[in-house]
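All protein chains but one are shown in place.
Going in written order, the chains are labelled A, B, C, D and E, and every chain counts its residues from 1.
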Amino acid sequence: MYELGVVHRNIQRADADITDKLAAFGTSTVHEAMGRVGLMAPVMRPIYAGAQVSGTAVTVLLQPGDNWMLHVAAEQIRPGDVVVAAVTAACTDGFFGELLATSFKARGARALVIDGGCRDVRALTAMAFPVWSRAISAKGTVKATLGSVNVPIVCAGALVYPGDAIVADDDGVVCVPRSMAASTLAAAAKREANEADKRARLASGVLGLDMYRMREPLAAAGLRYVD
Amino acid sequence: MYELGVVHRNIQRADADITDKLAAFGTSTVHEAMGRVGLMAPVMRPIYAGAQVSGTAVTVLLQPGDNWMLHVAAEQIRPGDVVVAAVTAACTDGFFGELLATSFKARGARALVIDGGCRDVRALTAMAFPVWSRAISAKGTVKATLGSVNVPIVCAGALVYPGDAIVADDDGVVCVPRSMAASTLAAAAKREANEADKRARLASGVLGLDMYRMREPLAAAGLRYVD
Amino acid sequence: MYELGVVHRNIQRADADITDKLAAFGTSTVHEAMGRVGLMAPVMRPIYAGAQVSGTAVTVLLQPGDNWMLHVAAEQIRPGDVVVAAVTAACTDGFFGELLATSFKARGARALVIDGGCRDVRALTAMAFPVWSRAISAKGTVKATLGSVNVPIVCAGALVYPGDAIVADDDGVVCVPRSMAASTLAAAAKREANEADKRARLASGVLGLDMYRMREPLAAAGLRYVD
Amino acid sequence: MYELGVVHRNIQRADADITDKLAAFGTSTVHEAMGRVGLMAPVMRPIYAGAQVSGTAVTVLLQPGDNWMLHVAAEQIRPGDVVVAAVTAACTDGFFGELLATSFKARGARALVIDGGCRDVRALTAMAFPVWSRAISAKGTVKATLGSVNVPIVCAGALVYPGDAIVADDDGVVCVPRSMAASTLAAAAKREANEADKRARLASGVLGLDMYRMREPLAAAGLRYVD
Amino acid sequence: MYELGVVHRNIQRADADITDKLAAFGTSTVHEAMGRVGLMAPVMRPIYAGAQVSGTAVTVLLQPGDNWMLHVAAEQIRPGDVVVAAVTAACTDGFFGELLATSFKARGARALVIDGGCRDVRALTAMAFPVWSRAISAKGTVKATLGSVNVPIVCAGALVYPGDAIVADDDGVVCVPRSMAASTLAAAAKREANEADKRARLASGVLGLDMYRMREPLAAAGLRYVD
Partner (left out) sequence: MYELGVVHRNIQRADADITDKLAAFGTSTVHEAMGRVGLMAPVMRPIYAGAQVSGTAVTVLLQPGDNWMLHVAAEQIRPGDVVVAAVTAACTDGFFGELLATSFKARGARALVIDGGCRDVRALTAMAFPVWSRAISAKGTVKATLGSVNVPIVCAGALVYPGDAIVADDDGVVCVPRSMAASTLAAAAKREANEADKRARLASGVLGLDMYRMREPLAAAGLRYVD
């Protein structure tokens, strides 16, 4: 956040087993399981539909119009990581494209989440390297000013520490702090366990009003029915 | 609009036959047939491409960050309805997801139009329940404050009364007041009847300038050609 | 830019051979080849994914809510052109739809780029006529006020002269001035020639840090590594 | 809303005495008094600080880039009116300036509320004619296409019927339906009566937690204090 | 526009006498006098109310997050100039503050127009150096990458050549091409000459409907009055 010109090489990553299991639950369930916090702003969209990933965060703090630190970050990637990049000021330039994606993928990265722009989206789609970004832009960037790698960052309104678990899908991106990964996984699994039954009942025509016993609190809140 | 805490159970729906036929014309033709009014703002986008529906409106007025009234609305849905939801203040939270969609579908709803956010878009796509929304967001909501069901609402700039006909496709969402449904259908059919012929002529190279006899009014308006 | 009510019939188009070859390089490479200028703002998005075109610009200056000049422009289209339309003030109305696309296609146009709205996107997708626009909107327009055809325009922040080469793909839209088309093609080809080798090296695990010899300048800029 | 090309000459205005008294309470109190509905979106801002007005609505439906109907509306203004203008599609052009303000003022209008742009703001400030608008823009408009006067409109998300009471100040703009004007005034007066006492107590250091008896419901909701 | 790394030292400025006289007419009148073109987007706002200036353009093309070229531009300023700056990609950083303003003022500049951010607005207000900008931001910038000075630029949607006449006031910013300065001044003067009379008539209660003879064309367009 506040350190510029620094690369932290040793970071503590969230447990790989736990992190890997979060993907299947998706962001909406994981975000609920955390108590409805940790979500990035909805301006973060996937460059193609259908990707659903989780991984441990390698964080990058970029300067506007400058992607130098993404190259620095590549060296810090380990298999199972998701690179999460913020910019010190709002900027939609295309910081990331096919060549960097090739490098990130070779290092084992599963995805990029960037509070800025992305380009070469056709190529990225073809190589199945998912990116969640604020914009798509062909605008190129320079390599002139230092940012940082593996410092705490704020990405699209969410605080991300290096090593946190990241979950991303068509609904958005959520950051699970490393210390909450296990409890979040448990809570997500518990939520999901109930959902199949709820889905079946709702599909059969049972109303949420009855299934969730809402009629009484609604009446208590003063809801009136008019014929 | 101005009533909170009320559910109107008996609403007059636009004629089902007429409403059902509007879908095939699509929003652009229907909007033209109405005299170029009734359209929601273009920020309303489908969560997946290709859906094209019409139906009668069950309206919902939500509070920001609170989806309680969508559960209340489910009970008011009849087969052929489209649920249309507004929020008392701008809010992109994910008010609606897979479970509510399962319930709405079981009740016979054809789609949701919501001036807010939607989540579980992959599941909604898989179950072919179309949603037009202002945003996609995993952000969950609470159930704490009353809104209303089947009161007049303003959704993305369009006034919608319960029972109005709603038409939605890849171009957006249009609301056809119940009293205008028949005349709009007639006007849409008339427009469409002309379009095939126009399309053929334009495809053969005839210019709109000639087909629509624009050269004279353009000259009268002062258009100059420079070689 | 400053002329209203004028249609320039004779414009000098960028060389067709050169222009046609630009499409394959895509906007990101072409924009880099130009020195990172000439790009339209990223708000310009294709109505469907995967289109990649280049062509010579027929420019149109529209008035808000009025598509009269698109009909006038149709007559000026020659095979290989891309129509580029600006509006004198921000407006997301659906200036363009299936009928105009039929006419434009019959005249030989390859695409439309419009700093406004587009409609009938399902039909346009079906007929494979690509459009890059600021918005999708069913809102119809009138034919009442003159603009111009083939005058210099500013489209989404880019200056476009009639006859300039336009390149558009999933990453956005770039305008190559006619006088720069040949040198840009050469520079793009040179860039691309290097990319296959770079891609292979990065895919094999070589780091950009080493391949681009960044370690020294990074150290000179003060980058610190912390364990 | 749905009628174009119509001017309703006879409208029923909210009671003048009641409407006039609403101004002193301001939009925040009036909006609360209505049950937290009826507010326009916060994008509507006054062109200068400090104006606080109420009046009866003369409504105008404009076409984008066209201010013809504002001239038509001038004739329908009676002393004590506030003109409220919507546009059939988003448009920030400067529909209104010094000359129209001179005319509106001469007719007895107290203000303009416009979901579009305004210009000549220095002159309007000098003549103390307040305007609440979405934008300030020097962009001129044409007089070519019909809209309507005194039809129901949606202005910045609020539904406004001709004759409704409008209240506007530095906090925004609220529309009070004619039928609710009296009850809203009474509720606003009641709210205000309590405020002086509350203000004094809070100024003396009493906490809202105690004054509003919030400690128990907060504890019931699960609030924990950590030292 | 397309040249980076270049400073043009000799530019042809619009006639000083003509340019100086444009300020008094203001942007709305000048924009009308030009035929309703040449206006920057309304996102360009003055940092304080009441400034009204005109001057000849020294243009600057900046890189995002980098204000190096503003220092280069200072040397090219002559008394009576207005500096107009664009950025190669959207960026709201505070490129300009008190020190640069001191330098610009010492060189004779009358104002800055910047399609980016500005800072030190309290100091700039105190020293009466007006700035029109897209944003106010304390975010500092670097000096690392070349742009250009006195090349054609697109600033907030308007094309500006070095030496063009710039007019800016509370309504926005308009660019008058050098070749149009004289005719625009004449047209503005003519418009203004009529305005005093019109204003007096409207103030006396005459309707624009009558003064502009609109009743007949309105009827011809189909306007209906309903009692």
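In this section, a contact is a pair of C-beta atoms (placed from the backbone, for glycine too) under 8 Å apart; a residue touches a chain by one contact, two chains touch by 3 or more.
If you're wondering where the values come from, they're calculated on a predicted model, not measured in any experiment.
Considering the intact complex, the chain excluded from display touches A, B, D, E. The omitted chain makes contact with just one of the residues A:35, A:108 or A:222: A:35. In the complete complex, the hidden chain is touched by one of B:24, B:43 or B:89, namely B:89.
Note that of A:159, A:182 or A:206, the residue touching the chain absent from this view is A:159. Residues touching the missing chain, restricted to chain B, are 63-66, 88-93, 137, 139, 142, 144-145 (touch as defined at the top).
In the full complex, chain A makes contact with the omitted chain through residues 1-2, 4, 34-39, 41, 88-90, 152, 154, 157-159, 177, 180. Chain E meets the missing chain through residues 5-10, 48, 68, 71-72, 74-75, 92, 94, 97-100, 102-103, 105-107, 117, 119-122, 125, 135-140, 143, 145-146.
The rule is simple: only the chains that are shown with their structure count from here on.
In summary, the interface at A-B recurs among the listed pairs C-E, A-C or A-E; the equivalent pair, sharing over half of its contacts by residue number, is A-C.
A straight line joining the Cα centres of chain D and chain E is 31 Å long. In chain B, the residues that touch at least two other chains are 36, 39.
Under the contact rule stated at the top, the pairs of chains that touch are A-B, A-C, A-E, B-C, B-D, C-D, C-E, D-E.
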